[in-house]
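The complex appears here minus one protein chain, its other protein chains still in place.
A and B label the chains in the order they appear, each numbered from 1.
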Amino acid sequence: MKLYRLIEELKGFKSELYGKDFLLTWEKSVDDLNTVLYVASILKEMRGLNISPRIFDSGLAISNFRDKSTRTRFSFASAANLLGLAVQELDEEKSQISHGETVRETANMISFLSDFIGIRDDMFLGEGNKYMRQVGEALDEGFAKGVLPVRPGIVNLQCDMDHPTQSMADLLHLVNEFGSIEALRGKKIVMSWAYSPSYGKPLSVPQGIIALMTRFGMNVELAYPEGYDLIPEIVDIAKNNAAQSGGSFRVSHSMVEAMRDADIVYPKSWAPFHIMQERTKLLMKGDKNGLKELEQVCLANNAKFKDWEYNEQVRTVTKNADALYMHCLPADISGESCAQGEVSKNTFERYRIKTYLEAGYKPYIIATMMLTNRFEDVGDLLLRVIERNTKRVAL
Amino acid sequence: MKLYRLIEELKGFKSELYGKDFLLTWEKSVDDLNTVLYVASILKEMRGLNISPRIFDSGLAISNFRDKSTRTRFSFASAANLLGLAVQELDEEKSQISHGETVRETANMISFLSDFIGIRDDMFLGEGNKYMRQVGEALDEGFAKGVLPVRPGIVNLQCDMDHPTQSMADLLHLVNEFGSIEALRGKKIVMSWAYSPSYGKPLSVPQGIIALMTRFGMNVELAYPEGYDLIPEIVDIAKNNAAQSGGSFRVSHSMVEAMRDADIVYPKSWAPFHIMQERTKLLMKGDKNGLKELEQVCLANNAKFKDWEYNEQVRTVTKNADALYMHCLPADISGESCAQGEVSKNTFERYRIKTYLEAGYKPYIIATMMLTNRFEDVGDLLLRVIERNTKRVAL
Partner (left out) sequence: MKLYRLIEELKGFKSELYGKDFLLTWEKSVDDLNTVLYVASILKEMRGLNISPRIFDSGLAISNFRDKSTRTRFSFASAANLLGLAVQELDEEKSQISHGETVRETANMISFLSDFIGIRDDMFLGEGNKYMRQVGEALDEGFAKGVLPVRPGIVNLQCDMDHPTQSMADLLHLVNEFGSIEALRGKKIVMSWAYSPSYGKPLSVPQGIIALMTRFGMNVELAYPEGYDLIPEIVDIAKNNAAQSGGSFRVSHSMVEAMRDADIVYPKSWAPFHIMQERTKLLMKGDKNGLKELEQVCLANNAKFKDWEYNEQVRTVTKNADALYMHCLPADISGESCAQGEVSKNTFERYRIKTYLEAGYKPYIIATMMLTNRFEDVGDLLLRVIERNTKRVAL
């Protein structure tokens, strides 16, 4: 039975996820990451077998979306529900960043009977991940002082630095497409900027991808027009990862050249690092005119790179003209969701269902981050879940 | 025990509801409709006996309200909760209709761990029901391609054509008021337009009523001022239904005349078909001035028919001056919620509690649509629920 084989293999990894928040993949060991992949696979397998992994008889999972979200919102709700938790959304005053006392207090006030907090905070460069850590410190204090009966685990649902539930779902998709994590070794993956008529898209997806995929011996190439840099520290992390894992990492500036012989391509728009820095300053000042001007400048600059579209022509240069196309969705599809965008309509259509499959791992990834935060021996827990054999759909 | 009798009788119907969305009552057989009535009655009976029909240990029921709703929203939430599902609302960008790629993609993105999707889309003539079918096709594809572990069932929570959860709740109310579905044969029911100071009320309720009540040998009369037509194709369906079921169907243009000797009256405002067509065009163009002008024209036209009020005088012409008054609520009550409206205050008061009872069937109707979509032999399922004997309120 596949389920038992997966659990057996899971036991081979020494994870240190227990009791820790999941904020950045590069803070986690390779064993941690493998653990996440395996547990998520097991939960998905269980769902197919109608085995309910409901662990909580009651409890809340708090979601705190400081930016819009549909698919991550639903993935979080699905994950919480799968484990028996009810979702309660924290709907803040939107535009202002809350700091200091407010964060400390609110973190405790929402957590008296809560088990997990999922946070999306990706608008402000240098702020999102910091905010999550402030929440974490407040929860640590509340738990230590007897305010909270448990220390709720935090799941990063996208910040300014990383988007770990996305990148881990992407990685699990690759594992399933290529057969195993080992099979990814030596594969070429291109994280490429692509043109979009919108602006201000976060850097967390490309950063998350280059920092994660370099952990497993892949040949990672980051391609973008001059000026569309990511946060330098995270690019350095990717370089180091590649050196350690036996893979490679390079930066280049032509989509077509980068795509040559690629096994996997991830063409996606983002805003340049320095624009996001400027934008964060303006947002924090509440300078609406400044933001409008910046948007104009940025859109005009983007428009110089309309040829950064992934399409049938570019596809032909990839490995067997059939590199696996990836996207976190929604993609800006030329002639579909916009006049000209990140990907042509027919090229997207070739891989559309695969992008749905890719997205479909996210609920299991999030549920895994919850389980591994809370249970020290998750393999053992899952065995007991199988033995208990509660049906998700009863009777 | 009433419960066992109901289940025994339920077995007499051959329903084909399994695996099908519930979008229009006229796509369902009489056996299907009877099945819904019986299962809903059984669920209501169980509730009285403190037997929990919770079938799902986890799972999501998605609600997608593209128009405001209180009572259907609560009915949907109640139904989902009764079966063990958590509700997750899809809160879209409001004004724009999403088509093509977006619908296809979103339908899958929200469904990875979902069991049902309830949709209200009643603003745009020619669009609402179409949208539900687009969602359905997207789910079919997602399930066929392995994106979705189950094919979520769709429940129509009101579209431009029908409002089946309302009309089926209304029908179940009639069955309970008159004793049986057979007792409705030969009864006269009048679906009448009534004056309202508002405009743009959907056609789905009157359409749903005439198309459903003609299935059971009733004498259905549709009354409205000249010009306040419904969608012609659905009026034709009502005619054909009446012919087949041995009842009758006629259209007339005087409220008082129509009400004469009525056993049941359903006085309710709606907008004329051609106005709704015009309105849909303006809405889709986003023409706010055009919409304002149309509203003025329409309100002025409505005002010519202020005498279309159901009141004590009109009531006296009905059977024994005591026809059963029905309304989907909220009604526009003269001297209560508006200066002049669909029904006089004292006449409404006579039947107020009955309208509450009428509304009270909706949660069970929706739960039934979920169960019959998902389980092939619902009678057998319900027997096992009774045997299991889980208490809704334990201890």
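As a convention for this text, a residue touches a chain if its C-beta (ideal position, glycine included) is under 8 Å from a C-beta of that chain, and two chains touch if they have at least 3 such contacts.
All of these numbers come straight from a predicted model, not from anything done at the bench.
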Option touching the unshown chain, where A:P149, A:G227 or A:G246 are the choices: A:P149
Candidate in contact with the missing chain, chosen from A:L49, A:L113, A:A183 or A:A303: A:L113
Hidden partner chain, touching residue among B:I62, B:A77 or B:L90: B:A77
Touching residues on chain B - with respect to the absent chain: 47-48, 52, 54, 70-71, 73-75, 77-78, 81-84, 86-87, 329-330, 333, 336-337, 353, 356-357, 359-360, 362-363, 390-395
Contact footprint on chain A, counting only the chain that is left out: 54-60, 62, 86, 88, 90, 100-102, 105-106, 108-110, 112-114, 141-142, 145-149, 374, 381, 384-385, 388
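As a convention for this text, only the chains that are shown with their structure count from here on.
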Whole-Å separation of chain centres (CA-atom averages), chain A against chain B: 41
